[in-house]
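Of the protein chains in this complex, all but one are displayed in their positions.
For clarity, chains are labelled A and B in written order, and residue numbers in each chain start from 1.
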Amino acid sequence: MLALAALTVVFFALPLVGLLWRAPWSRAAQYLTDDDALQALRLSLVCSLWATLLSVLFGVPLAWLLARVQFPGRSLVRSLCTLSMVLPPVVGGVALLFALGRKGIVGQWLYRWFDYQLPFTTAAVVVAQTFVAMPFLVITVEAALRQTDDATDDAARTLGAGPWYTFRRVTLPEIRPALIAGAVLSWARALGEFGATITFAGNFPGTTQTMPLAVYLARETNPEQSIVLALLMIVISFSVLVALRDRWFTTAGRQR
Amino acid sequence: MSARAHISCTLGALALDIDLSVGDGEVVALLGPNGAGKTTVLRCLAGLQAIDAGVIEIGGEVVDAPERSLFVPTMRRRVGIAFQHYALFPSLTVLENVAFGLRATGTPRDEARRVASEWLERMRLSDQASARPTALSGGQAQRVALARALAPGPRLLLLDEPLAALDATTRATVRRELTDHLASYAGPTVMVTHDPIDAAIAQRVVVLDAGRVEQEGTLDEILARPRSRYVADLAGANLVRGTVTGGVLTTADGARVVIADAPDGAAWALIHPHSLTLSMQSTSTTSARNSWPGVVAGMHRVGDRVRVQIDGHLPLAAEVTAASAADLGLVTGSAVVVTVKATDIEVYPA
Partner (left out) sequence: MRRPELTPIIAMLALAACAACTTGTTGTNEADVADDADVADHTGQPDRITGEIVVFAASSLTEAFTAMAESFRAEHPDAEVVFNFASSSDLVGQIDEGAPADVFAAAADEPMTRLTTAGFTATDPVVIARNTLAIIVAEGNPLGITTLADLATDDLVVIVCAIEAPCGQGAAQVLDKAGVTLTPRSYEQNAKSVVTKVTAGEADAGIVFASDVRAAANAASGVTIPAEVNVTNNYPIAVTSSARNSAGARAFIDFVLSAAGRAILTEYGLLTP
């Protein structure tokens, strides 16, 4: 067991070591302060935070629906809403084009009535990221909601609390660790999102070119820079994971 | 205020159909085996479960009447529940738990906290005000649950197995305290329990079985004249149902029990285990009118006595002293003769 576990750690650590090994350390600072890189980084952070916010805003009610409300076809709805986790991201991007693009099911009306074309905008990046990232929040929060005691909900109702008050004061605090974990997972997924973004939103510096896109394209012309940018993303994600992991694991541990 | 209910609803295999009324300051215990529908009654009263037919009236207000399409949701019923496993809010402090009902219904924060503090003081829990529910002992949690239910001033108090989750030692203490707290509550209380000792808290006991009321009365009345195997078991007595004709009660299985005197018709016969006499297979004559052969199916000690389960045409439990059990050399499998005097059998109409 221990040997296998150790091997697994190596499996995860090795690619990182590979990047570190190939990184052009002497020129790293120059690549990192490059305007285009900073622009992509800023866009990535802004978009991924928006995607996380939207995931929480819309994902929590969805998780609540899936966990608490009995309705026919519930497992079908659940599968549908988490499909984008298993869908190849590029396929997801194409599907989004067909739905929200200028000729899409809904997009054509947006275009016709409001002269609004979602693709090629920063909003499209947020939509693509939310599409692939939200399921991570939904399944985490749904699992937590299922674990909470139904009796506490009943108790709140008998004490005169409405559904919203109950959710805010009782349910939400109970699922907070899972909510944080789900939000972090979603954020990490959004930050690393590539396929759906480039397919749905395109690639234009400052508007839709996020870090993963910049890393991918730089890889062709400037492999050194792409390694440095990739490492930067890893550092950001890693530090957030480390910082939050401790917190959510301890609170989650205390809960049960 | 008082509460009256005719509840009729079907939930899976359970068809619940009962009449229940509880006066102000009265405590009614719902007693019955698992699955009898006790908790469902509470849920119907609280509005956590809608009834299919009937009427529920709490404090003079009709809160559920399906025939009139009337249903007052839980949050507006002003019914307090202390749940079996307390269902305290884990992320709130003890004080916040108790203040919850007041806050939820719009009482300003400071006022709610003041009232909650008073309740904690009455429940001798002031020290725990800022503790989390997980840090409480079972007895403390039970008191918090009760305080939380009572603080908003409910029109009806419901207790679901209030003492079941406690260990034997705390249980006696908490039972005494609970009796005191209930005495100071002016409204009606319905308590669900499966333990006759806990049911003693109540002024009136309603025995439920399979969704119907089996028996109703004070605990003593009920235990003295059980009308179900369940209650007889609680009383530790043998209960035989049969038909009386000319001083003999015949069971459905055809076993005959000679009784002192009782009118003809369907009847219950209650035979206390200590009134049974056991002897080894022999023909010694006694004044006892009833004498049945049987085989010892099991024995267990209860204090200085031994309870002997006897299989035979009429299965019975007998209670003998440990000494006589030893004298007789009783073991599982022993063939015995059970005798009982007709005058020791209490018979009442079914």
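Keep in mind that, in the parts below, contacts are C-beta pairs under 8 Å (C-beta built on N, C-alpha and C of every residue); 3 or more make two chains touch, one makes a residue touch a chain.
Everything numeric in this text was worked out from a predicted model, so none of it was measured.
K.L.:
Going by the stated contact criterion, tell me the shown chains that border the hidden chain.
P.N.:
The undisplayed chain, in the complete complex, is in contact with A.
K.L.:
For the chain left off this view, which of A:59, A:92, A:119 or A:192 is in contact with it?
P.N.:
A:119
K.L.:
Looking at the full complex, which residue from A:47, A:198, A:211 or A:229 touches the chain that isn't shown here?
P.N.:
If we include the chain that is not displayed, A:198 is the one touching it.
K.L.:
Can you work out which residue in A:60, A:97, A:190 or A:211 touches the chain that's missing from view?
P.N.:
A:97
K.L.:
Hey, which chain A residues sit against the chain that's not shown?
P.N.:
Touching the chain left out of view, chain A contributes residues 94, 97-98, 101-103, 117, 119-120, 198-199, 201-205, 208-209, 213, 216-221, 223.
Quick note on the criterion: only the chains that are shown with their structure count from here on.
K.L.:
Between chain A and chain B, what is the separation of their C-alpha centroids in Å?
P.N.:
Centre-to-centre distance between chain A and chain B: 53 Å.
K.L.:
Hey, which residues of chain A end up touching chain B in the complex?
P.N.:
The contact residues of chain A facing chain B are 149, 151-152, 154-162, 165, 169-170, 173-174, 176, 255.
K.L.:
State the interface residues of chain B toward chain A in the complex, per the touch definition above.
P.N.:
By the definition above, chain B touches chain A via 46-48, 73-81, 83, 85, 87-92, 100-101, 103-105, 148-149, 152.
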